[in-house]
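Of the protein chains in this complex, one is absent; all others appear in place.
Right, chain A next:
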């Protein structure tokens, strides 16, 4: 699979960032509720971007 296809995982994280806090976590008024969920979502997005853009390093520059 082409690396760029993994961008769909980022979009899945975005979708979950809308759905989960407004449903499953809407009653969890603790730090490990929506706060932790969105923080982890942010870290997952960083990791995915590191992975997706790995090939950029090999592109010839001329």
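Convention: a contact is a pair of C-beta atoms (placed from the backbone, for glycine too) under 8 Å apart; a residue touches a chain by one contact, two chains touch by 3 or more; residues count from 1.
Rule of thumb we're sticking to: contacts and distances are computed from a predicted model.
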- Chain left out of the displayed complex - its UniProt protein name, from "Pantothenate permease", "Molybdopterin synthase catalytic subunit", "Cobalt transporter CbiM" or "Fumarate hydratase subunit beta": "Pantothenate permease"
- Contacts of chain A with the absent chain, listed as residue ranges: 4, 7, 10, 13-14, 17-18, 21-22, 25-31, 33-35, 38-39, 41-43, 45-46, 48-50, 52-53, 55-62
